[in-house]
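One protein chain is absent from this view; the other protein chains keep their places.
On to chain A.
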């Protein structure tokens, strides 16, 4: 296959995301603009400009009319997707590390960083599709403890919020009642990514402890584990084939201290059920920071520390792959 290279950023990528139809691709990096692309040909539709600091996260609602970004300038911003007009700014005491629309688009969760004496928190705000005016009053503020939250996602039916923590643990919140339902130690290192399966009943986490794992949402029971030989920055699940894709690599600061042979900057494909590695795809010349699967499963995109986004559309061979058992 021939990947499409997108050079819209000057700094390492932090998150990329497809919209629900898979025709748009949103990318954010540690520079101050968010980019919007057509996923089929890599054409840049526009940029969302206004943030003053590194962008950490982006999401859009189901009809792709609203886009929310979170950044290190301690704000989250709401944008009109089609025109790039800024509609609203939420202000926080610290940086916003993750935003995500709920499945019904009525709420958005925002995870903030722990810094300058402020504790990390998960805010849930209402989002009104009909007007640009948005409420600055969170419905709920969850205070993760003992360790700060790095990732969070909505469960099925928006019933729970699952949070991944810096110490590798997971928490299941019944967010409407601000209650902790369950806590589990999932990883030995920071949780670097947490992506839900499309129906929200299970999810994949990746961690600096060189593994990615699959968990059931309701019970936080570990289901599967995928082992890599380097820290995993991101993991995603393919919707059509039973595969998961892991991205990672040695951090730039560690490269000089180890053998120069390989940086391990490949996306690794594992069988979802049998946990075996089935293939690798090279391309990036820095660690992969973020992976996103096209919702129809016909392609995926990866964003690296090298500032590039690579959009892959799978060859017919990929769809013929069968695992014998």
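Criterion: a contact is a pair of C-beta atoms (placed from the backbone, for glycine too) under 8 Å apart; a residue touches a chain by one contact, two chains touch by 3 or more; residues count from 1.
We take it that contacts and distances are computed from a predicted model.
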| said: Which of the following is the UniProt-recorded protein name of the chain this complex doesn't show: "Eukaryotic translation initiation factor 3 subunit G", "Anaphase-promoting complex subunit 11", "[RNA-polymerase]-subunit kinase" or "DNA replication complex GINS protein PSF2"? | reply: "Eukaryotic translation initiation factor 3 subunit G"
| Mind pulling the chain A residues that touch the left-out chain? | 1-8, 21, 23-24, 33, 37-38, 41-49, 63-64, 82-84, 243, 269, 276-283, 310, 314-315, 317-318, 321, 323-324
